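What you see is the complex with one protein chain gone and the rest in place.
Letters A, B and C name the chains as they come in the text, with residue numbers starting at 1 for each one.
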Amino acid sequence: MTVPRQAQEPLRVAMIGHGFMGAAHSQGWRVAPRFFDLPLEPVLQTVVGRNADSTAAAAAKWGWRESATDWREVIARDDIDVVDVVTPGDTHAEIAIAALAAGKHVLCEKPLANSVAEARAMADAAATAAASGIRSMVGFTYRRVPAATFAKQLVADGRIGEVRQVRAEYLQDWLMDPESPMTWRLDKKLAGSGALGDIGAHAVDLTEYITGQHVETVSGIIETLVADRPLPGAGENESLSLSKSGTASTERGTVTVDDIALFTGRLSSGALASFEASRFRTGRKNALRIEISGTRGALAFDLERLNELEYYDATAPDTELGFRRILVTESAHPYLAPWWPTGHMLGYEHGFSHQVADFVTAVHDGRAPQPSFADGLHVQQVLDAVERSSAAGSAWIPTAG
Amino acid sequence: MTVPRQAQEPLRVAMIGHGFMGAAHSQGWRVAPRFFDLPLEPVLQTVVGRNADSTAAAAAKWGWRESATDWREVIARDDIDVVDVVTPGDTHAEIAIAALAAGKHVLCEKPLANSVAEARAMADAAATAAASGIRSMVGFTYRRVPAATFAKQLVADGRIGEVRQVRAEYLQDWLMDPESPMTWRLDKKLAGSGALGDIGAHAVDLTEYITGQHVETVSGIIETLVADRPLPGAGENESLSLSKSGTASTERGTVTVDDIALFTGRLSSGALASFEASRFRTGRKNALRIEISGTRGALAFDLERLNELEYYDATAPDTELGFRRILVTESAHPYLAPWWPTGHMLGYEHGFSHQVADFVTAVHDGRAPQPSFADGLHVQQVLDAVERSSAAGSAWIPTAG
Amino acid sequence: MTVPRQAQEPLRVAMIGHGFMGAAHSQGWRVAPRFFDLPLEPVLQTVVGRNADSTAAAAAKWGWRESATDWREVIARDDIDVVDVVTPGDTHAEIAIAALAAGKHVLCEKPLANSVAEARAMADAAATAAASGIRSMVGFTYRRVPAATFAKQLVADGRIGEVRQVRAEYLQDWLMDPESPMTWRLDKKLAGSGALGDIGAHAVDLTEYITGQHVETVSGIIETLVADRPLPGAGENESLSLSKSGTASTERGTVTVDDIALFTGRLSSGALASFEASRFRTGRKNALRIEISGTRGALAFDLERLNELEYYDATAPDTELGFRRILVTESAHPYLAPWWPTGHMLGYEHGFSHQVADFVTAVHDGRAPQPSFADGLHVQQVLDAVERSSAAGSAWIPTAG
Partner (left out) sequence: MTVPRQAQEPLRVAMIGHGFMGAAHSQGWRVAPRFFDLPLEPVLQTVVGRNADSTAAAAAKWGWRESATDWREVIARDDIDVVDVVTPGDTHAEIAIAALAAGKHVLCEKPLANSVAEARAMADAAATAAASGIRSMVGFTYRRVPAATFAKQLVADGRIGEVRQVRAEYLQDWLMDPESPMTWRLDKKLAGSGALGDIGAHAVDLTEYITGQHVETVSGIIETLVADRPLPGAGENESLSLSKSGTASTERGTVTVDDIALFTGRLSSGALASFEASRFRTGRKNALRIEISGTRGALAFDLERLNELEYYDATAPDTELGFRRILVTESAHPYLAPWWPTGHMLGYEHGFSHQVADFVTAVHDGRAPQPSFADGLHVQQVLDAVERSSAAGSAWIPTAG
């Protein structure tokens, strides 16, 4: 029996950019409909990049139907429903605003933009587009790691009581070698900021998501530990990878972003949250960790053990108190039902399938997906306030206004 | 630019069976070519199952081109290159032997068969087919969890010296509720054995794979803890899931397989290995653990933390001895290069992509993929010897002959 | 104000032996009354050893009033109330039986004896003495690690339901170097057995203590991995320490005890327990671990993290299942109230204070302390049955009779 065409309408996607994030997004678009019952069928229509050859190669590699080099042409096409933006942050605003204006739903990687002004323009454009039923979403995928989603549920259900304190950190060490070469991620013009925006943004978003609160004021410091680094060899393409390798030239480029960011924020409820983002925490590879202390319990999560959530129930008898290592692999856990049996692990890219599933469903149902561009703007405001606090001797700076 | 057809020749696959393992295999066939540079392009051609509707639904869900109900017809087709067998164990021998005879490469789920006789017939058929360039492989995918593959490399490189002792266990608890219903996995006719063959087989294979040695004699005991269980309700399909749920009927079926298996084996080198397979180890969901103690070091692996390998270097100074938690996510680790940056986790199904990559490459290169049907036969002989030892009051039984 | 004499009557102790265990027992006698309100005041009266000088040195070092070389004289003295036996196992029976006959309360290190016959004679002597109010106890101190005691309470309170399975192991690696020298612990005449009796005995006792059940039959194997070892240099005293050091002579002695013991036991309830004792588990220093799987929960303990107990409550909702790491440092936990505030750790020797506190209280109150010599005999019977099973090709051997 030949498999019949599925009943679902297609949802045709153009992906702008094809670095490491392009691989992850492609996997999300490809895999989500194989596990989740989606109301629309994603079609991996076209990938857009500046270089025709490498873009075509990416399209072939990741299973997209076509490739293209002019994103403006692509977003003007009638046969594109969704624009998925995975370029470096300096181009997010222009592409996303144009796509929304062209009536395309937009999924945009984080951080939303490289500046508050850009992010605000994007949020405004998203609000305008929403009035016409056009959807937009920013890609804080770690919200969709099941353990993180479940953490939010536990907080919302009152299982840890009122939040007393938060510690959130995102620790890597891929820059610890001072001879590790320059990349676009170390150039403020392209990347906006360093550890702060690249990984600190996740720590902020996850804190706000799980607690349901905003960071309202911040005090902190950002710092660059290695001021210049060897430029990649002339013949090489700029690497997007986190690899330590790369042939160093004798010329050096100036690092214009932070290597570490340490800041304290006050949440809406008044509770204090302390944050750290660092690319110099030796031995920590991808440690996005958050611990939330409440009046009735606590939660701890570590992305390096992403299938686990530690939960402490302070209402247990004194002798039975303890952090419980929950394997978040039960079918009753968020996102888990379509996957594997209990105890079978998910990996990094599963969050991208969850993101696609939620985005496609929201588009179909005419609902606003989360996190919104307004959420992305808010995170940008927090990052901006941290930079201003650092410049002002760690003075407390409000994140709004 | 429309993406050009890829240069690779297609490798057209028919998958027989579509339970939970079908989902995992489908994901492997779909995803592997998106990350690995394969010399042949897998085509998800057809899924075969007994029930036309559910098979068609599975095909649509998982992205196969067609579905069918008669596996004999399918393996006779000229447009099928590979037969992927994911049915319960009682049908493996018949299907695989027929497929090999029809000149198809065969990938067969583990355990290879439900009896030594069947497994031996399959290994013989595989040997015969190999002479004609037909490839066969048994699906012990946990060999292809990068941490396990890396463990083998460390042993082969002499990093733990000579193996002194092995402890291997595979612990689950999904049967601990005595009212959890009957499934085909508890019926000896369909499943061959219980914990012993379902999960103990993995512990045996992983031990043999990592150490490079055979289990040559065994002494052990198998036991059924819950003798009968409620039959699933009349209107329900038999569930393949590990879920505890299911509406129980008032009728009960007899459990004819073991719930736990405890055995000791002697390896080729003379070292002792102790094994446990249990579906009653409360709180352990999918804990395939192996610890190998050597004259110069030790290794410990736990499938519930599959991105980690613990390594102990006994040649370190006394004050610096300790188990080291290696995140097996570096590009220099086995299978890791095409995936994500350091510190980004893989999940359960990545092993199936690795299996596809290795299988496809071996087929293309004209090499025998590992583990072979002969390897599968050997594991079956170990399982059989355990059962005979248990019946003989735990007497030591050789696994060969 | 001069501190007045305490109201308690003295309890005058003679300790026979002064190796590593002598240090631990001395610490127990010295420290217990400073934290626990004991009904009698222990007096560290005399230490007995074969060598006058080293015994006097030990007495001075550990704060005993005197030393002596003839244990028979000492146990005949009127001013001795308790005989504490910490010699190697081959002398336990003679000393303990004589001490009981002399009307002294006896605390005897484990294993109770080197043979079942000796142990039975001791248990008989203890029973006879008990009729005259003379108390005896065997030193399985790990029962008195608070986490282990608390584990027993949880089992007794039904918190894990009926025991389904037990895994108990005691893993060390101090013999992994084949050039590590001979010691009395490797001589069957002095030590009785190797890993089996030295550390496996603890695994058996702890299993029986926590579950409240007996090991009734066993099947297993014991094995010596290194057949001979260098004798210590002529001028050296035989070392009792676990240290790797020691100047090796060119002469070698024959190891007459087991290095590893692997066995399965059936408990009174019918549940299976699997045991391992090994001095060749590379990287494991003192890993006495026990995991008990029940119908309603599970417990896991590891002596290398002795202030922690992992508890799994299987009655929690599916999404909240998980092993909970309880810090057993609350004042409501067993033995904890007199020690430090929550979260302050106890160490190895605290168990010896707890042992003293329990022993002294039992002596004062006229109750039989636990574990009794009969308990020690039973453990000896298990060890003996394991040796006989090993000799009989792992046949199942009853532990009684």
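Quick note on the criterion: a residue touches a chain if its C-beta (ideal position, glycine included) is under 8 Å from a C-beta of that chain, and two chains touch if they have at least 3 such contacts.
Keep in mind it's a predicted model, so treat the numbers as computed, not measured.
Undergrad: Check the options A:E41, A:E66 or A:E223 and report the residue that touches the missing chain.
TA: A:E223
Undergrad: Of the residues B:I222, B:L327, B:A357 or B:A395, which one touches the chain left out of the display?
TA: B:L327
Undergrad: Given that one chain is not shown, which residue among B:S132, B:T250 or B:T319 touches it?
TA: B:T319
Undergrad: Can you work out which residue in A:G133, A:G212, A:G283 or A:P398 touches the chain that's missing from view?
TA: The one listed residue touching the chain not shown is A:G283.
Undergrad: What subunit A residues would touch the chain not displayed?
TA: Residues 160, 164-165, 167, 169, 173, 176, 219-221, 223, 225, 244, 260, 262, 264, 272, 274, 276, 278, 280-284, 291, 293-295, 297-298, 312, 314, 318, 321-323, 393-396 of subunit A touch the chain that is not shown.
Undergrad: List the residues of subunit B that touch the chain left out of this view.
TA: The list for subunit B reads 150, 311, 318-327, 330, 332-333.
Undergrad: Kindly note down the residues of subunit C that lie in touch with the hidden chain.
TA: Touch with the absent chain occurs at residues 1-4, 6, 20, 23-24, 26-27, 30-31, 34-35, 52, 55-56, 59-69, 172, 174, 241-243, 284-287, 303-307, 327, 329, 331, 340-350.
Rule of thumb we're sticking to: only the chains that are shown with their structure count from here on.
Undergrad: Central chain, going by Cα centroids?
TA: Of all chains shown, the one whose C-alpha centre lies nearest the global C-alpha mean is B.
Undergrad: Using CA atom averages as chain centres, what separation in Å is found between subunit A and subunit C?
TA: 55
Undergrad: So how far apart, in whole Å, are subunit A and subunit B when each is placed at the average of its C-alpha atoms?
TA: 34
Undergrad: Taking each chain's centre as the mean position of its Cα atoms, how many Å separate subunit B from subunit C?
TA: Going by mean C-alpha positions, subunit B sits 43 Å from subunit C.
Undergrad: Touching at least two other chains at once: which residues of subunit A meet that condition?
TA: Residues 327.
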